[in-house]
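Note that one protein chain is taken out, while the other chains of the complex remain in position.
We call the chains A and B, going by the order they appear; numbering starts again at 1 in every chain.
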Amino acid sequence: MTLSLQARKLACERDDRWLFEDLDLDIQAGEIVRIEGPNGSGKTTLLKILSGQLADYQGELYWNGAPMREARQAFLESLLYLGHAPGVKGALTPLENLTWYQALAGQRDNEAARLAALESVGLVGFEDVPAGQLSAGQQRRVALARLELTPRPLWVLDEPFTAIDRDGVAALEERLIVHARAGGCVLVTTHHELRNTDELRRVHLGRGGQSHGGF
Amino acid sequence: MAGSETRLVAGEGRGVSRREPRSGLAVALWATLKRDLLLLMRRRSEVLNPLVFFALVITLFPIGISPDPQLLATIAPGLLWVAALLAALLSLDSLFRGDYDDGSLEQLLLTPQPLPMLALAKVTVHWLLTGLPLALMAPVLGIMLSLPAGSYLVLAFSLVLGTASLSLIGAIGAALTVGLSRGGVLLSLLVLPLYIPVLIFGAGAVQAGIVGDGAAAHLAILGALLALALMLAPWAIAASLRISING
Partner (left out) sequence: MWAFINKLRSPKWFYAIGARLQPFFWVAAAALILVGTVWGLAFAPADYQQGNSFRIIYVHVPAAFLAQSIFVSMAMCGLVYMVWKIKVADMAAAMMAPLGAAMTFVSLFSGAVWGVPTWGTWWMWDARLTSMLILLFLFLGVIALRGAFSSRDSASRAASVLAMVGVINIPIIKYSVDWWYTLHQPATFSITGRAAMPMEMWAPLLIMVLGFYSFFIALTLMRTRSEILRRESNKRWVRDLAGEKR
């Protein structure tokens, strides 16, 4: 599995304010890239651009060497994005939620795979409980089950550790490293301090020297 | 912006071998239809509320104007159509709101499937559970307004065709306002002027049905409006959703 996501001279202006300018990024297979920066430095916006949601940027993006505008279909087929909101319907059970995601990914209906995915995130016994009755952390786990359910090389995760208990955080962090070692690639923003491993790389956003210090 | 992207994607499939070509879209569409139907069946009040609203508004008119059957018969076609239109409007705000709030809308936008088609699936569910029941219920309310015999079938059929257009046009407004915290009133302001042609030909069809002449022409035009809305609205909805998700 080889993959590369490159950004050249990436810049984003929102309402006449430059969130970032002249950003060059090279993201390769086997990497965990953590986007860092103070609040309002454009971390989420950068993730939205890099996950192809926001077309409102200057500069160029390349997916496996091809310009993003041409490679969009192939890119979306390799991408798994988890945003701030987990994307889990409260009125549906975890199993039903995953059914939809499985189909959106273009996979055939496969209940065994869904059950296995739920088991991997520790939700055995909750398969048929409406997700609205689960805790915030459990709902987040339903979303994280998609990492197992629909294998994709590129993971873009915006604050994936939110609301998850300590064991879950350790397991997820381990999962990210395993994914990177297997040739996948993870782009992540988080307030949680990630363990320093060979795979981890940090990209710092922020306006010059202002990014340090308190308020 | 959004439209061109999806078209680019469609034209790009040549040469490259892909795991899930056409069938992927069918699977995704079917799953979206099933999911939205299931969601609405779990929250039945959302399906029933527009119907109750429809009946209530129709009840208000004889009370507010006069119970005189002859007077009611003259205004019945317009009343039924206006009330059905407002009832359909009432349910529009929730069309994308739930998906926006819980983050599934982002996921919908990031699937490798064309967004206009997925949006169309969502609109279809909205119509199946709002427009269609309204159309089926209208003849009963027609009896209460002493709608002249012979126009009942036209009434139901014009509403079947018309509410489909209303759902499509309204979905554009719903998509534009989904990112706004208080989009409800604004949504009506955006959408109601665009509803006027459908109202004219819908109410006109029923009136023509009473006279006994020309209902078919009205229904044909309603069908033409629906065809036009089917062609253009999905792209506008998709573009609007992409705008709203980044609001």
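Here, a contact is a pair of C-beta atoms (placed from the backbone, for glycine too) under 8 Å apart; a residue touches a chain by one contact, two chains touch by 3 or more.
This one's a predicted model, so the numbers in the text were calculated from it and none came from an experiment.
From the options B:57, B:144 or B:243, the residue with contact to the chain not on display is B:243. Touching the chain that is not shown, out of B:100, B:127 or B:201: B:201 (per the contact rule at the top).
In the full complex, chain A touches the omitted chain through residues 14-16, 56.
For chain B, the residues touching the absent chain in the complete assembly are 1, 172, 176-177, 179-180, 183, 186, 189-190, 192-194, 196-197, 200-201, 204, 225, 228, 232, 236, 239-240, 243-244, 246-247.
Heads up, the rule we're going with is that only the chains that are shown with their structure count from here on.
On the chain B side of its complex with chain A, the touching residues are 1, 5, 8-9, 12-13, 16, 18-20, 23-24, 27-28, 30-32, 35, 38-39, 42-43, 98, 101-104, 106-113, 242, 245-246. For chain A in complex with chain B, the residues that touch the partner chain are 48, 51-56, 69-70, 72-74, 76-77, 79, 81, 83-92, 96, 99-108.
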